[in-house]
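Omission of a single protein chain aside, the complex is shown with its protein chains in their original locations.
Letters A, B and C mark the chains in the order given here, with residues in each chain numbered from 1 onward.
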Amino acid sequence: MAELNLVEAINRALAWEMAHDEAVVLLGEDIGVNGGVFRATVGLQERFGEDRVIDTPLAETAIAGTAIGMAAMGLKPVAEIQFSGFIYPTLDHLVNHAARLRNRTRGRLACPLVLRSPCGGGIHAPEHHSESPEAMFTNVPGLRVVVPSSPGRAYGLLLAAMRDPDPVVFLEPTRLYRLFRQEVADDGEALPLDVCFTLRAGSDVTLVSWGAMLHETLAAADQLAAEGVMAEVIDVATLKPLDLTTILESVARTGRCVIVHEAARTGGFGAEIAAGLAEHGLYTLLAPVRRVTGYDIVMPLARLEMQYLPSVERIVAAVRQTLEAS
Amino acid sequence: MAELNLVEAINRALAWEMAHDEAVVLLGEDIGVNGGVFRATVGLQERFGEDRVIDTPLAETAIAGTAIGMAAMGLKPVAEIQFSGFIYPTLDHLVNHAARLRNRTRGRLACPLVLRSPCGGGIHAPEHHSESPEAMFTNVPGLRVVVPSSPGRAYGLLLAAMRDPDPVVFLEPTRLYRLFRQEVADDGEALPLDVCFTLRAGSDVTLVSWGAMLHETLAAADQLAAEGVMAEVIDVATLKPLDLTTILESVARTGRCVIVHEAARTGGFGAEIAAGLAEHGLYTLLAPVRRVTGYDIVMPLARLEMQYLPSVERIVAAVRQTLEAS
Amino acid sequence: MATVARFEVEFTRYLEPDGTAHEPLPEFARDPDRLIPLYRAMQLTRAFDTKAIALQRTGKLGTFASALGQEAIGVGVASAMRIEDVFLPSYRDHAAQFVRGVTLAESLLYWGGDERGSAFAGPRDDFPICVPIATQVCHAAGAAYAFKLRAEARVAVCVLGDGATSKGDFYEAMNFAALWQAPLVMVVNNNQWAISVPRTRQSAARTLAQKAIAAGIEGRQVDGNDIVAVHDAAARAIEKARDGGGPTLIEALTYRLGDHTTADDATRYRDAAAVEEQWAFEPIARLRNHLLARDAWSREREEQLLHEIGAEIDAAVEHYLATPLPTTEAMFEHLHARLPAALAAQRAEALAFAPAQGGDHG
Partner (left out) sequence: MATVARFEVEFTRYLEPDGTAHEPLPEFARDPDRLIPLYRAMQLTRAFDTKAIALQRTGKLGTFASALGQEAIGVGVASAMRIEDVFLPSYRDHAAQFVRGVTLAESLLYWGGDERGSAFAGPRDDFPICVPIATQVCHAAGAAYAFKLRAEARVAVCVLGDGATSKGDFYEAMNFAALWQAPLVMVVNNNQWAISVPRTRQSAARTLAQKAIAAGIEGRQVDGNDIVAVHDAAARAIEKARDGGGPTLIEALTYRLGDHTTADDATRYRDAAAVEEQWAFEPIARLRNHLLARDAWSREREEQLLHEIGAEIDAAVEHYLATPLPTTEAMFEHLHARLPAALAAQRAEALAFAPAQGGDHG
């Protein structure tokens, strides 16, 4: 088993699926000769040809729109949007077409596409390169939304996304691309697209997060463990459809929940999880739910971005408050 | 005082502000000679000229984008997007520019624009004409999101939106355009942009809703009153920034809350309100929060749309379950 | 200063408004028998439009967009396609859809507010009607790419309006398809209006065909009320595309003789007299006069045809009105290939509140 970082795991998953399913094609800006600005597609054009690894002109609307035409006609396009801040021009096609082609034709046509994009901050990138747009997609019926948090899960979830017969938005935390390595078997095994992953068991509090924030969340759990507080850590991973059951079961045991995400708080996807608890877990809650999130402000440029991002310190403080609550 | 329906109230507010502030300009498709497909701008081009009531070519991205350029240079554009399903091409400009121009220039430039669009279903309209996209905007820092539910509030809130020095997304429930009339004084009085409206006082349960769904929610409250259940009804109206205080105070008295909205449930803005209760109102909740919403499915075409939309029956049933709980 | 590029836009017409022909006619039009099915299809569309509007007025159909006066475009284009080609319609393209094999009853179902109207039993790969303006051009370019990649001899054909040529999707897709040399034909139904916005206020460009120059592809203009010109231009473009010659943009000049849709009242923004004048150019009388002049048509055949078409439409309407309403379950059926477990409770909720009769008439 090779030690891979997250971006290499993405690359392996793409390569595996392209080798095993000739319907898979990649398209996006600079993904060919250049191998993608983050190198997620490095070597793939050489291996699979220019026709299957398509360097497109600079036009995100058409990247999404042409991918829909391809998907409806039997291809399995995997489109890359170069940075999260440039994903918005794809929304019209995702919402009005990709997410509903199957429904509106009563299953006659389908839209098995994957839209990949880096997301999140923390790498001191230029303006518009550090966004967390997941909540734009989670209210859209017909879309699946996935955010991996480790090389292994990135590999297995991306394979699952490519094999899913319907459209999937796949957001890759930029900060994790090269943050750490992990042994990943390149065996073509997909992970399920609708269960949360419990990364750490604990009995005192449930920490729920996804993407890059798992890194801080796990670090916070370590720190809390040193103080004798046992935190259970759940990686939501597949935001939509949401596996609320795993979260409810955990909170039923711990009685406390802190949700951590990088996107702005109001209307962020953390709200959906808190809402699920208010609806279905109320009697198990011993303390108010807390959200540790990005603030409801514009993502600052590099000099202040670390103050925008939830820190281990903020997570630990929120857990302490949760524990102090009756 | 004239009896106005909601679309007439919109028209009056636009006319008032154009007459009193020459920086206000309108732009959109078919808003001139035709007066808008819903007649919201009827008579305004005749009165204020083609230069201030601009019939644009068919291009939503440029409608939003040029409005930003106008706003930055001192105009106060009010852009109309003809139907809610065509609002998505504006997102890039709203998120990446309108919402952050002030922030990124440290206040040197600003973006006082209003983006108006009809929203919601229930009028048996064609495909893509019945969407409830508010959750696309509520996670975007720097945007205000407003949804009026009566002619009077439409008038006052739209005036406020036009006078606000920052961008406002203003969603007008199509179903209410002509549903009922109300006395509205055309006096140029704006309403506040950050408080909820308590439409009906009650002690047994708090019903929270916005837009067209207030109609069903109030009808449900009537029906419940006949059974002796006193429901307090809150019109959120200004979704972002959210006046959570009013909601928390109400629930502190009633102990129960049912949230009603037309958009799909998962990731809808109802989640934010439920989350607010789980965070700040937990100890006052006597029963689980409930959401009565559109399902997480594609908005069906006309023949099934009434089964998609929350009905009085569904709201009443949810309230009963809430009352039976604990 | 040096001239580095030169471009021209050509306009073609074979049949004059009165039906007189410019010789030589293209091959296919020399045999009047090949024109008669086109005539029939145009008449069918017009009669269908009349019926659909009547149904809408009596509450039996939702908002409907008629093709009045523009029948030659859909019929001319679709009749130039092979069945294995793929058509991507806008909401005003039922003329083409009928030629492609979409049934009248399916069309009524769609406009009646029932998704089953897009589950075509006929042209299995044709796209459903596209309402968000110009987005179908992107899908068409992608579909064409798929055909090219798999070396299938198929062509993607889409129709868009004059208003649609203002939208970014159109330019972006045209640029992609040009680089890909994808087998794509884009036909602009320039009916001079985008709801209330006249062509002159849609673009300052002299022609819409010249927008092809932006992508470096061929753009041409035809008289869109002349079915011979439309069919010929479409056939050439489609076969060029099939032979690897890449995309073409065809601007077909016509006029929207009716309201934008049944929800529109065109008298608010345009002069009835100006519309009246345009009746002199409409495509059906033009072809009829042409056929009559060639002794290939008669009053008897006309009567016979209208009678047949009337019966066909009546049968479709009957079938439409007799179609059972969709069930509540249907809302959840095709959301995903398999309903996610997370949605089971919502489905149950919907069923619990479902009215006995299922859906209702749109």
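One rule holds for everything that comes next: a residue touches a chain if its C-beta (ideal position, glycine included) is under 8 Å from a C-beta of that chain, and two chains touch if they have at least 3 such contacts.
As the structure is a prediction and not an experimental result, all values here were calculated from the model.
Trainee: For the chain omitted from this view, which of the shown chains does it touch?
Mentor: A, B, C
Trainee: Which listed residue (B:A72, B:I87, B:M136 or B:A220) would be found touching the missing chain in the intact complex?
Mentor: B:A72
Trainee: Please identify which residue in C:Q43, C:Q136 or C:S166 touches the non-displayed chain.
Mentor: From the options C:Q43, C:Q136 or C:S166, the contact with the absent chain belongs to C:S166.
Trainee: Check the options B:A13, B:L26 or B:A62 and report the residue that touches the missing chain.
Mentor: B:A62
Trainee: Looking beyond the chains shown, say which of A:A2, A:A201 or A:L304 touches the absent one.
Mentor: A:L304
Trainee: Even though one chain is hidden, which residues of subunit A still touch it in the full complex?
Mentor: Residue positions of subunit A that touch the missing chain: 29-30, 32-35, 37, 55, 57-62, 85-86, 89, 124-129, 265-266, 295-298, 300-308, 311, 313-314, 317.
Trainee: What does the interface between subunit C and the hidden chain look like in terms of residue numbers?
Mentor: Against the left-out chain, subunit C lists 1-12, 166-169, 171-172, 175, 178-179, 201-207, 209-211, 213-217, 221.
Trainee: State which residues belonging to subunit B touch the missing partner chain.
Mentor: Given the touch definition above, subunit B has residues 25, 51-52, 56-57, 59, 61-62, 64-75, 77, 92-93, 96-97, 101-110, 141-142, 144, 164-166, 194, 241-244 touching the missing chain.
Throughout what follows, only the chains that are shown with their structure count from here on.
Trainee: Taking all protein C-alpha atoms shown, work out their mean, then name the chain whose own C-alpha mean is nearest to it.
Mentor: B
Trainee: Counting only C-alpha atoms to place each centre, which chain is farthest from subunit C?
Mentor: A
Trainee: How many Å are there between the centre of subunit B and the centre of subunit C, using C-alpha atoms for each centre?
Mentor: 36
Trainee: Please compute the C-alpha centroid of subunit A, do the same for subunit C, then give the distance between them in whole Å.
Mentor: Centre separation, subunit A to subunit C: 40 Å.
Trainee: Could you state the distance in Å from the CA-based centre of subunit A to that of subunit B?
Mentor: 30
Trainee: Return the residues of subunit B touching two or more other chains; collapse runs of consecutive numbers into ranges.
Mentor: In subunit B, 61, 85-86, 89, 127-128, 266, 295-298 touch at least two other chains.
Trainee: Can you list the subunit C residues in contact with two or more other chains?
Mentor: In subunit C, the residues touching two or more other chains are 115, 132, 168, 335, 342-343.
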